[in-house]
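Mind looking over this structure? Questions follow.
With one protein chain held back, the other chains of the complex are shown just where they sit.
As written, the chains take the letters A and B, and residue 1 is the first residue of each chain.
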Amino acid sequence: MGQLTSGERDLAGAVLVFMAIMGVAMAAVGGSEPLGIHGVMVLLCSVGLLFVLMSTAFGPAPDPARLGKYYDDPIKVGVGFTLAWAVFGMLIGVWAAAQLAWPALNFDTSWASFGRIRPAHTSGVIFGFGGNALITTSYHVVQRTSRARLADQFSPWFVLLGFNLFCLIAVSGYFLGVTQSKEYAEAEWYADIWLVVVWVAYFVLYVRTLARRKEPHIYVANWYYMAFIIVVAILHIVNNLAVPISFTQAKSYTIWAGVQDSMVQWWYGHNAVAFFLTAGFLAMLYYYLPKRAERPIFSYRLSILSFWGITFFYMWAGSHHLHYTALPHWVQNLGMTFSVMLLVPSWASAGNALLTLNGAWHKVRDDATLRFMMMAAFFYGLSTFEGSFLAIRPVNSLSHYTDWTVGHVHAGALGWVAMITFGSLYTLVPSIWKRERMYSAALVEVHFWLALVGTLIYVFAMWNSGIIQGLMWRTYSEDNALVYSFVDSLVAMYPYYIARAFGGLLFLIGAIVASYNVWMTVRTPNPAPSPTGDDLPIGEHAGAIPSAAE
Amino acid sequence: MTDTPHRKLERSATGFMLAIVAAASVGGLVEIAPLFTIDDTVENVKDMRLYTPLELAGRDIYVREGCYACHSQMIRTLRDDVERYGPYSLAVESKYDHPMLWGSKRTGPDLARIGGKYSDFWHVAHLSNPRDVVPESNMPSYRWLATTPLKLSNLPLMLKAQRTVGVPYTDEMIANASADARGQSAPDSEQSAGVSERYGEATQVSAFDGVATNVTEMDALVAYLQVLGQLTKAAYENTAAPEKMPDPNN
Partner (left out) sequence: MEFTHDTLVEASKTWGLFYLIGFSICVLIYTFLPSNKKRFEGAEREIFDKEDAPWK
């Protein structure tokens, strides 16, 4: 934060004071209710940040030469947030998985029961880990591909810290029983409003930074980040329209009812997968994979076609979560059709990534970081195929409500989202901290195998349990009676629940190894100043760097 | 470098953003817009009643504890679903559900028609420790519900907010919300008469947790579980046959 100008420091100070007042107000009206506890948390966060800000407030004005460099300080903090949320979210996940096998593990407390920690796990990994990874890498990619420094120095911090405040309020709320019950959008109305504010700031920052770019053409990775930002805003607002029972309480009721709500929730839910867990991570793929492999993307045109395909088709696919329900039949069929069509742009992306590596397989063999990205592209292809398959009505009649869905989600979340993130982080960290490489290549290798084996155990356990469960539910005897009771099918699940928890544990250990490796990379001092000079944005020092395009 | 209007447009990427919005919004609009008129297709069911204040409070506890993460409330139009759980769910049955709780996973069984299948006593025993009743169960126990008093002062606020989002609660129902909650869990009390008057004769009045003198969260949750599938009889009168389960052999 040392680079903030005096105007930016004043603005930051004003925002923090305002936040602190809001915190006091929430604490006052909420009392000992969850809203009051959240008020105290907002207050503490704002006052803490105010102290950090004050410690630099009366320092000298920042060096004007900073404008000739990229603004990487928020990225460094963002890497820390990403890894911290990864370990936290996955830890809760392993705990939740273990509770399904050994229900006593909630120690008979309300806050640790499965129904409350499950959203803490999903929000922790999707928003905490995934969201921070997206914001962090987007700051890096937009600066490098636009050859421009971030538009200002206040809003990157506002977005990053504000987003983490949202995650903190959301996740702590679930333990306290604050939830809307909307899957992957459980946070209550006040957290939702705050996220809208943060998101608008993110959007403005991104567009302003893009507007400073040198080339007229915007690199395709930025398209995916833009789609992620814009569409998530639309989804978030529509899905979370709600009426609080009182402005002094956390509880609210959504404006959508019954069958409408089901469509809105799954339109959101499936597009959260599309635009939160796919579009932004494809952006990482389209930047870090070619960079690491040192080969241009196989077909740039294909990446454009698949971009529009994904943006267009995904929005229709949500209703495949509602097959055979009270949702009108034609909506179910529409969802199925578009889900199957979605396979085309999805495989185009996965194929594009793998073909980029064609000719660099020796690098994939030697470099675990590149192997992470290769595996991510492979799992992306696999889980998008599985997704289209599961969206077909008769298949869905077997898979729906079973662990097969859970296995499918984790093939995507562990195999695709987490692996591309770790691959990107292992590329980004040495670059940002100006190190030649990660502290330990061996630990990256260890992490890769932990992640891969963990994912495979997890996914195979859930495939097996899901299919067995689905088949048991529909098994008829010769005299046309159901053969198995529900409890019979539950008993058959226990071995798989134990295996799943073990697979998840391996993946968690991998994330801890990664955090240690990053920590040591940052701590190890830089061996020698780089001989070729600094990594500079173009344009700020007009004339300093010859421009190629103009 | 001169900034012509066109160049400015390209720099700010406005057209590009509009294209993203145009591509992304149409799917949602096309699918969701017709659902605003879904009432045209949902049959008007005369006997559909509202959740009582106690049941609504129970529903909020069901939401708070994340029960929907493991239990669905949506019986699909498949033969095995119907034979296991009862007549398949109709859209009208969740027309007052803000939010809907159809669920996405059955770690435990579907609950859409659980109401009336078991006694209040069974539910209390099961919620207190599921393994006492179903030894193989992996459900968490919810002992503390029986010792946590229900916050009655919130009930009028809850009903009012429900009315704002479209549930037809009357002024009288809102004014009597707390009294009705107490009455529904205390049979033969003075207040219990008002509940059936306002919400219909079919409303179940019972000391749900076995203690009539106070209203606990256990009362509310059991009252809610007992009304699931009981708000209307429409599904039982629905004569359309369930869809055939797809035959894997053809």
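FYI, a contact is a pair of C-beta atoms (placed from the backbone, for glycine too) under 8 Å apart; a residue touches a chain by one contact, two chains touch by 3 or more.
Small disclaimer: the values here were computed from a predicted structure and weren't measured.
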{"item": "Residue among A:Ile21, A:Met54, A:Val197 or A:Ile304 touching the omitted chain", "value": "A:Ile304"}
{"item": "Contact set of chain B toward the excluded chain (per top definition)", "value": "22-23, 26, 29-31, 33-34, 36-38, 40-41"}
{"item": "Residues in chain A touching the chain absent from view", "value": "144-145, 147, 215-217, 219-220, 287, 290-291, 294, 296-297, 300-301, 304-305, 308, 312, 328, 330, 430-431, 434-436, 530, 532-536, 548-549"}
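Please note the rule applied: only the chains that are shown with their structure count from here on.
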{"item": "Touch list for chain A against partner chain B, complex", "value": "99-101, 103, 106, 108, 110, 113-116, 118-119, 174, 177-183, 207, 210-211, 213, 216, 218, 223, 226-227, 230-231, 234, 238, 242-246, 249, 251-265, 267, 275, 308, 311-319, 321-328, 331, 334-335, 338, 393-394, 397, 400-402, 405-406, 473-474, 476, 482, 486-487, 490-491, 494, 497, 550"}
{"item": "Chain B residues within the chain A interface of the complex", "value": "1, 7, 10-13, 16-17, 20-21, 23-28, 30-32, 34-36, 38, 41-42, 60, 63-70, 72, 74, 76-78, 80-81, 83-84, 88-91, 93-110, 130-131, 134, 136-144, 154, 157-158, 160-162, 164-167, 243, 245-246"}
